[in-house]
Structure formats: structure tokens, C-alpha cells
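A protein chain is absent from this complex, but the other protein chains hold their places.
Right after this comes chain A.
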Amino acid sequence: MPDLRKYLQIAALWLLGASALLAGPASAEEIRLWHAYRGEEKAALENLLERFNATVGHNSGHTVIPLAIPFDSYADKLSAALPRGRGPDLFIFAHDRIGGWALSGNTIAAVDDFASAAILERFPQPLRDAMSFEGKLYGLPFNFKSVALIYNRDLVPEPPATAADMLALAKRHTDQARGHFGLAFEYTEPFYHGALLNAGGGAFSADGELQVDSSGAVGALHTLREWLATGALPSEPTSALVSGLFNQGRAAMVINGPWMLSEIDPTIDYGVAPLPLLDNGEPLSPWAAVEGLFLSPASKHPQAAWALVEFLTSDEAALEMATTGKQLPANSAAFSFPEVQQNPVAMAFRKQLDTAQPIPNLAEMTLLWTPLRTALQRTVKGTATPEEAARELQAGVQQDIDTLRAQQQALTNQQNTQAAPLWPWLLIPAGLIAFLLTGTRRRRIAAGLQEHRTAASFVGPAAIGMLVLVFFPLAYGLLLSFTDTTMFNEHTPLSSRWAGLDNYVAILSDWRIWNESGVRFDNFYWTLGITIAWTLVNLALTVLLGLGLALALNKPFRGRNLVRVLLILPWAIPNYITALIWKGLFHPQFGAINQFVVLLGGDPVAWFDTVTASFFTGVITNVWLGFPFMMLVILGGLQTIPSDLYEAARMEGASRWQQFRRITLPMLRPTLLPAVVMSVIWTFNMFNVIYLVSDGAPAGANDILITKAFRIGFEKYQYAYASAYSTIVLLLLLAYAIWQTRVTRMTEAAK
């Protein structure tokens, strides 16, 4: 049994190594700091940390070890590491996750005991509020960001003081025919809508209840519609469009944050001013995002970590962040340094802070973003009145919030909210190995490995890769789908999250496809119908186009090779690039397609406003991406048909059409079938095109199952529900594949 022993040894080593990785060593003298800073802000932070290590840290015997984490994975990494006590001692993050973290426990530590009144004096009240949740302080503010009015000084010498002035000014600088607009901002993005929404009372009441259907919130939607009615704002604004228009001098004013400044063309002379006052004298009050310094509850050196927090929020540090880091420090003292006072841009953003409101740090807020975007889009497009949109928004988000609160209630009722350790997961592979190593199976496997040792060594790495990268996530996703996991209870023991088939029942038993205001686009069966229609239309068009082009290319003609290369090109370009290009082409105001339509004397089409037009944009893009593959496959198939079959048919008097019908088509079947199967599966799951071109517009009507699953998982953070959704997608495709192979086998057997 030498071989068996060897395998066991390897398995044991693997388990050992894995557990060592999970335990994670910690040095007594290190303070670990995580952040997602880049460029200037990172340089400033590192300067400060160096200074700290040389002074305060040196005296107390502590060294700060910073770790810059890529922004995209930062939140997930924190959520995964902190509750398990494996994260940093302190970290820098936006304040809006405080509520969720505070409720789920074990993620951030309350710092009321550390923070003296003198320290708190450093920050303006809104920033202090931002760091508090349910009466507790969870960290100190470090930097803040909010939008303000950025204007082109050549066009707008003096910033407007009131919204009425702003719109009048904007109208004067608008010339739609030339693509000039007075005012541009991403008004369908919830973050930018904050300025209007907060002036109307905000999304949540003082006691944390959702109030997006309040008269103030509805009024905010009305105001937005009035602004748009002036025609001074471009339609379907994206951040690229806004900065593009401003850089080309085609937008007199934009509402944007400090992150845009570095992108402004050096030839543009710009100024920054706080947003103007509304007609009722109330200021527009944009949302402020606050970067906070947070302590981990698992930190072994909370005192030293706090010393670093105090150091980083000191006046001297604030000056460094403002000058070297080009940030807006939370410490007000920064703005009394002459270096900063001479910077009108910084001072303007600082002034805006007086009327800004921190983004609510309630856990409920995370559930609002995507539905609010949909409501904004519907209002802007006129598919819903502000009242309707607000009512639906309130009802939908309130339902999600109730679910979330029920979950949290269940959580607090449980005694054990200790983070579940990861190691039980290792029992699965270990059990699998043990199972494989029992009885005759072991002998058979050992004999098999022995006999095909070379083969096993070649297959091994790929098999391990598949196991780790495919089967494990698949099994985990399946497991997840039987729970009620969301972002907020992710760290609790699996048993406490068990929900059986609830998710599947909820998805499949919801037959309410219509309600009084029309189709419910988030219904599973609507999405399934759209997905099937999407797949069939794409398949039909790609096959037809591919067949036609393949037939044309099959006959030799001058320049055939060139044409073939040109036709394959769409396939050779990464599909997300193509998708983004098509999205640009379909832009109602700036897209080439509408310009062409106008040139031909038609009216511009609002491509993303109706279900059919929006569906069409996706189909066009996907057919463009998909036909070269079909063409190549069919061309290959055509070339395998012996030419003497056609000669024989000609001898028998068959016409071209009869030759095509009776020889070409049936002979293409064997090559076409696998291509169709693959194409169906690809199209069914063609995430990129839907997500990047129509983005499910309008209001998620054109989402296919896979983009819907993504939205549920990563915009609503209902991980388990999304898993169940994905599992259903998988089962549908599996059923299709089985059916398809059975049909193929049957037709083959019939031959």
C-alpha cells in the first residue's frame, strides 16, 4: 500500500497547509492598516504613516504596516475577514456601510470610550453624525467628498445663486442642434439625486423610517422633471458623457464631485461653487460620502490603533492630506491653513459641506440605490408619474427592508452569533477523499492511478483546478441557495441561515406577472419569457446571417479572403468593448444611429425607453457579436460537403434551390447542431451585452435571468436568493442540454 500512504500524506499536508493559511500569524508590534488609496492620496497617507512610525509609534513600540487593497474587492475582503477576526487593526472605508456592519456585529468596534470631546471638536457636526449609528460612534471621519457645481468660467463668469438662475443660465447656453448643454449631471444616478431628495427631507426620517414617497421626495422628482423640461440637460447622461461635454466646452455647468477635477481638460478654465438655493430658499443639499477610520473589534492593540487614528485626524495630518493628497480632510482646521485657503476649489467644496448631508449609514440604505435608480429612470422617461414612481419605490424597498429586519430580529434572538469558522468546510473534501479511499473503490482507484500514471499526472493539475474553481463554487452556490443569506447575515453559522426550499418557492410560485400598473418586470416568469425570446431571436438571426454569408463566401471571388477577415473581426474584438461601442451608437442624442435616422428625415428614437426598442439594441449587438462564429462554423460545414454530391444532383436535374434544400441543409446539420447548442447556452447567459448595452432598460424589463441574478446578488445583496436564481438558470440549461442530446441521439438513431 505504499501508494495509498502517499496519497494520505498528500491529503494531510494539504489540510495542514490550508488550516495554517486560515489561522494567520500576527506580530505583537504591528498595527495593520488596510486602505484602497491610490496615487496622490496614497502618497500622502504613506508620508503620514512614516511620520507616525518615527514619532508616536516609535515611542510606544508600534509599527504601522499599511496594505493597499484593490478597490473592487475591498468591501468583500473586509466583510469576509473582519467578522472572523482576521482583518486589519484599523481600516479606511466609506461610512455608509456602518449600519450594516454595526448590526451584524464583529466587524467594527464602537469607539465612544476612546474618543474625547476635544478630538471630536475637530470635525463638523455632519461628519460626526456620519460616523454614528444608533447613538454610538464607530470611528472618526478622515476625508469627505460631495458634489458641487463645477462651471466653465468662459461661459459662466459668476456661479448662479439660485436654481432659477442656474436654469435660466443653462437655457441660454443650450443649443441642442450643436450638442451644447447648459447643465449636465448624472441625474438618474441616486447619488446625484441626493441634492434634490435631501432638500425635500431625505430618504429616511429622523427615526430611520423609509420616506421616499413623502411629499418632499415626490417634489424632488417633480423638480427634476421641471429641470429636464427646460431642455438644457442632455438625455441619458453617463459620467463619461458629463466629463466629455465639459471638456469639449459643450457643457456650461456640471454637477460633479472632486474626482472629476483631475479629468478636466487643462484648456478649460473652471470654477467650483456650492450648489445654488432652491426657489423656496432651501439649499440643495447633496449627499456627502465620508471616509472614516475604523477599528476592528478583534484588534489586539486598540490603544495603539486609536493613537494612529488620532494622529491621522490631527491638524498637521489634515494639512498633508489636503496638500499632498488633494483630499478634503474631515478636520476643519485644514481649511484654516493658508495653503488650503488659497485653493478656491477646496474651499468651495468645504463650503458645500455645510449644506451637504452624509449618506445615511443605515443598512437599509444599501437596499435603496438600485430601486431608486429605476424610479429615477422611469420618472425621467415619463413611464411613471413622480407619484407613481415614488409609491412603487416606497413599497418595493419597504418590503426588502422588512425582510432584512425580520432577519436581523432572528439574529438577535440567537444566542450564538459567533462567526462561523471556515474549517468545517474542509470536511467536505476530506470526506470525499475518505469516501474514495474505502474498500474496493480505493483499490480500483489506486490501480487505475497506477496503471495510467502519466495520464493522471497530466490530468491532475487541471482536475484540481476544476475542483477548486468550478465544482467547489458550484457546490457552495447550491448550498447557499437553500439559505436566506444576505450581505448582513453572511458571517453567521450556516445552520442559522437554513431556509430549505423557500427561495425556490418564492421564485417559482410568484405568478403575479401583472399588477394594476402593468407588467412586473422583476417577476421570474417575465424575465424567463424575455430570456427565451432573446435566445430564440438571436439564434435565428445569427444562423440566418451566418448561413447567408457562409454561402456567399463559399464561392471563390476576388477579395474573398479580405472579406472573410473583415467579417470575422467583430468576433475578434472583446465583446464588452463592442457592447460599449453599440451602447454609444444607440445614445438618443449623441449616438450615430439616431443621427443617421435624423439625416434620413426620421425622428430620433429613444432606444432604451420602450421594451421592444431596448430589446432590439441588445439583439443587434449580440447578432453583430455572434454571426462570425456561425459563419465560420457553417463555412467549415459547407467545405466538408463533397462537390460530387452537387454534381450528382445536377445530373439528376435538381435546381439550385433543390440542391440547397435537399443536400446543403441536411448535410450542414451535424456541424450546425453543436454550434446551435453552444450558441443557445451562450446567448441564454449573455451577461455582457444585456448589462452593458440596455442594462435591462427600461426598469429591468429587458433583463435576462443571469443579469437579474446578478442584480439580486450584487445590487440587492440577497446572496441566497441570487444563488437560487442561478441554480434555476443552471437547471434550465441542463434540461435543455439533456433534451438536445436526446433529440440528437434520436435523430441519429433514426438515420
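The working rule: contacts are C-beta pairs under 8 Å (C-beta built on N, C-alpha and C of every residue); 3 or more make two chains touch, one makes a residue touch a chain; residues count from 1.
Here is the rule we go by: contacts and distances are computed from a predicted model.
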{"item": "Among \"Sn-glycerol-3-phosphate ABC transporter ATP-binding protein UgpC\", \"Cell shape-determining protein MreC\", \"Glycine oxidase ThiO\" or \"Tryptophan synthase beta chain\", the UniProt name of the subunit that does not appear here", "value": "\"Sn-glycerol-3-phosphate ABC transporter ATP-binding protein UgpC\""}
{"item": "Which residue of A:Ala499, A:Ala613 or A:Ala654 touches the chain not shown here", "value": "A:Ala654"}
{"item": "Sole contact to the chain not displayed, among A:Ile264, A:Ala499, A:Val611 or A:Leu645", "value": "A:Leu645"}
{"item": "Touching residue (missing chain; options A:Gly382, A:Gly448, A:Gly500 or A:Pro666)", "value": "A:Pro666"}
{"item": "Missing-chain contacts mapped onto chain A", "value": "642, 644-645, 647-655, 658, 662-663, 666-667, 669, 751"}
